[in-house]
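Every protein chain of the complex appears in place save one, which is left out.
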Amino acid sequence: MIKILYFGRLHESAGRRAETMALPEGVTTISALKHWLNTAHELDGALDDPSVKTMINQALVHADIPLNGDEEIGFLPPVGGG
Amino acid sequence: MIKILYFGRLHESAGRRAETMALPEGVTTISALKHWLNTAHELDGALDDPSVKTMINQALVHADIPLNGDEEIGFLPPVGGG
Amino acid sequence: MIKIIDTPFNPVIELEAFTKANSDAGAITSFLGQVRGETGSVHELYLEQYPGVTKAGIQDAVTKANTRWTLTGVVVIHRTGAMGVGEPIVLVATAAIHRRDAFLSCDYLMDYLKTEAVFWKRQTGAHGTKWIEPRAEDYKDSDRWDTL
Partner (left out) sequence: MIKIIDTPFNPVIELEAFTKANSDAGAITSFLGQVRGETGSVHELYLEQYPGVTKAGIQDAVTKANTRWTLTGVVVIHRTGAMGVGEPIVLVATAAIHRRDAFLSCDYLMDYLKTEAVFWKRQTGAHGTKWIEPRAEDYKDSDRWDTL
């Protein structure tokens, strides 16, 4: 199962802070997952916005990484400090 | 009466922190008073040291000011903060 | 010590413990950030962290501060969740033998916390609720350290 975390304004767009799911059929990379989630949650491409960073197992990723199906994936809007 | 205050290391040189006295006979200015005190307390000219500042009634003086005989006079070695 | 907590904290009690633990430090600088009223328009500040990631980032900044200055102690306490006006948000205290080390490291850590730390901030006030983006002024503060 993958665990997906939506932070800041993204949790309002996605209507949830977190969700746990099996990798959807045919989804094998992070970019494919983002595409799938953008559609499933009607995010209007929010996860593809260049200001939104992606973490896999709490490490920033920039390339299109293959997924095993057991990762923690975080979507981070710009951070503004406390 | 004049009140004389010795601060920092000067109170050790003068053997006192403060003294009250009438102006000594013939002493009418601050420079004459310093000369008189240097001799009376065997200060080896410490009050004339350019690093020692003089205050009359809590105001710094640089010139040779006449004295009325009712002033508070402070002798201040260099201050070093707290 | 780094604490990220979602319940109110008493900065005075925290500082007392830190001061006791650093009684031979010579110099202790602290900064306390509280929720500002902004002329009555803010009712609530809400901060969200990424558990693990947020703390690791702060730990990294503390490590950098320890590398750059000679410190005998550092404490960072940061609130998350919903806070009302006047509530403490953040406390940073640094202890050092020398005054400049204490001042600069505290200032540095606060710049990190106010500009780069992994927090998302939502403000609720008279004009509704909005997520706050970093201010250009905060970035400028943080840039200062690159030239030291």
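Structural remarks
Per-chain residue numbering starts at 1, and chain names A, B and C are given in the order in which the chains are listed.
One rule holds in what follows: contacts are C-beta pairs under 8 Å (C-beta built on N, C-alpha and C of every residue); 3 or more make two chains touch, one makes a residue touch a chain.
Fair warning: this is a prediction, and the values are worked out from it, not measured in the lab.
The hidden chain, counted over the whole complex, makes contact with B, C.
When you scan C:25, C:58, C:76 or C:117 for touch with the missing chain, the hit is C:25. Contacts to the hidden chain, counted on chain C, fall at residues 11-12, 15-16, 19, 23-37, 85-86, 97, 99-100, 102-103, 106-107, 110, 114, 141.
Residues 5, 7-9, 11, 55, 58, 74, 76-82 of chain B touch the missing chain (whole complex, contact as defined above).
Simple rule for what comes next: only the chains that are shown with their structure count from here on.
Taking each chain's centre as the mean of its C-alpha atoms, chain A lies 28 Å from chain C. If you average the CA atoms of chain B and of chain C, the two centres end up 51 Å from each other.
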